[in-house]
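All protein chains but one are shown at their positions in the complex.
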């Protein structure tokens, strides 16, 4: 097992946006209309730099083999690369032990794994799981399914009209019966940054565990599991420069050891007889079947890329862009922005509506200008319900976005307004 | 949803091994000792042709976006490519409806999905699930877990000493209480090709469903789900030229519709409120969270590659290589081969032992000659138990392997024998 | 501009007209059958109420919310089917679905406005929006009414 100490150091690079953009050739692409792409759908998935794509190709062209303890050179190399990626991810989120990193397909599988392997084992009817009203469906539906199957009680920390959580309610909603608080660090629909410390403090006070949905925080800001003092962290590679198909569950070693396996199959066993099987140790216990070795290795490269920039710098850049976007869009006739008004308390996500124009139409018209935004419920229907809108339009930023791209969005919106006859 | 009829035709290519090998640059690699790679570990995972690697890069460089019903160009393109891959896979295995293709991580997840979403819903204590003694752990452990959780009865069709199944026992083991027969089409440890027709006939007679573990058959021989007349088929992309991280569960539409979801999260829902959620239709119901779009698209390219060769030709080539290997290895002093003696009834898998030398040592010494084989229990410990060996050495072939490579294996084994002092 | 051409392909003037001034929207009728339709992934919702007399659609109303395409298409649908028999209406539904599939406008009497939606066929993500009103009408006319959704599990 590769140790964190054994990893090569990552060289720090200055934050040079022109250089960064050159690493993403897709940004030079034109869409059907002939307009150049302005990619503002990063909360759905990020783009991938050439370094990550090169790593995928390099892995398959030079080292590809199955890692199941093969004795031949390729298998040994592939195993080393896979375990090195695990160590890189551990270092990236401040985990002390690479074995605490479980590779999953995505955030969704990571959360389902906890619902299956921890909650099904340790929770009984009447035990409470607390989530919030601003969760992504992936952090709601697994708990609803568990509720329906096992009779646990599912409670929500309410959202205030500005998209923040009702922190006063936290004290009364998290109770002595609460066994788990499963909470997002950042809302994908509104960009709200959740003050985890308040929630963790209350959870600790009642002896509940804390699972953080880091799908939107790990890609965009420094995250340190020791400093957060939480128990589980789930996130997806595809939102942080890595390929689709690879995600992470981090958990405290003692917890992971206490849990049941999730799926059964090759590689998660110690012994199998026709009568009975015994389980392998963590993390293998949770990685049944042939893992996604290639994409895990590529996630290691993605993490290196982000580390070279520095997550503080990533956050600084996004805060600047978001601040600019909040001000720029406020000037567009008919636009109203949902959520907290300042970039200090939100990630690089700006959800908005344009008076008299359905989000779907906004997205469609912007697309002809090359501007790619997301429209819909963003897998957060409870948020839509609370805002009393069927859907919103959402622009979301990442390391390569520029203020010029925000301008393109704003002037595109002005044209949408004209096209659909929004009064000035 | 892309239809099969709408897919482009695949041009047939003559079986030209020199051309095929050029598509796999890794085959020119040298291992640490300076010897050229002879890759004979294909049952663990295949190599990937440049066409598949190019497709991954092309997807991410030109079309990358999340597919969750985005309205912008990239998202529409990515969705189309993803659904086209689904249709390609459907065509490849003779499924009539692309919606019957569920993308999973691998065979293991596909089988666990059935255990979770079908068996947990429809089986009750005392119901029987029948597997065989030659199954991969992935088709044993999920059923043992279900047995321990729900009290179903797990039965095994025994293996005969030659590695074939005891077909006489099939009649008595599959009974009126049998609800599911989960059976491999080809043993990964011994290469045994299972006469599925016999088993399907008996299963039908008692009204049991049949799940086929196609991890070793779909990559290596023509497979048509209509002709097989089975209910589920599970297989892995990484054993058939596609990347890691993508696998398939095929199931009959009516069955899939009757099943509960597997994981909960984004994209598998129709509506989510804080109180209750409703499920999306098949296949989305089973694909919670962001799918592995890039690798699914690459699987489509892999399937095109295999279709261009023709699966009949693939099988013919492997039968020839296997036939040659069986004869060639029989001549090596001290070698005994496990399993059926003729290549007609086995896939391209040759498991063997070398008198007086532990498989691990065989693998290690061969590696210095560049020859990559697998040693161990091949995730089939019951087979090892039945053969009364701790492990075997296994060579397994694919479309690019040559008789010259079999010769390299054989002369390597001769040297292993000399090195460890096997008497002639 | 290239992009404007594309845009106008989708958003023909007649469509915007129906969107801004929907026909038979929230009309007061005494329905004999109704159905609800939803495209939950866009947030589109529509309800169709039909007053059938002797197999003829005497009056029709739609309500709900959605994008311009879904609203305009529902509006045009109501205009088209009003006064027609159930069989004719269902034929219209078929013709519409066909148009979305093939990208070719059918040669059908009274379909001229509707044919302006032909451009939608090029926008896979929007076909569901355009079809919603029509599918909901078919559901209303079918025995029992009920709820339809245009999310077929594909993406």
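The letters A, B and C name the chains in turn, as written, and every chain counts its residues from 1.
The rule is simple: a residue touches a chain if its C-beta (ideal position, glycine included) is under 8 Å from a C-beta of that chain, and two chains touch if they have at least 3 such contacts.
Since the structure is predicted, the reported quantities are computational estimates derived from the model, not experimental observations.
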Among shown chains, those touching the left-out chain: A, B
Given B:372, B:391 or B:413, the correct residue touching the omitted chain is B:391
Taking the entire complex into account, which one of A:68, A:91, A:116 or A:360 touches the absent chain? A:68
In the full complex, which of A:42, A:64, A:79 or A:217 touches the chain missing from this view? A:79
Going by the touch rule given at the top, which residues of subunit A touch the chain that is not shown? 1, 67-71, 75-76, 79-80, 82-83, 99, 267, 270-271, 280-285
Considering the whole complex, not just the chains shown, which residues of subunit B touch the missing one? 32-35, 357-361, 364-365, 368-369, 375-377, 384, 389-391, 419-421
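By definition in this document, only the chains that are shown with their structure count from here on.
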At what distance in angstrom does the C-alpha mean of subunit C lie from that of subunit A? 38
Subunit C, residues touching no fewer than two other chains: 40-42, 123, 126
Note: subunit B residues in touch with at least two other chains are 68-71, 75, 267, 271
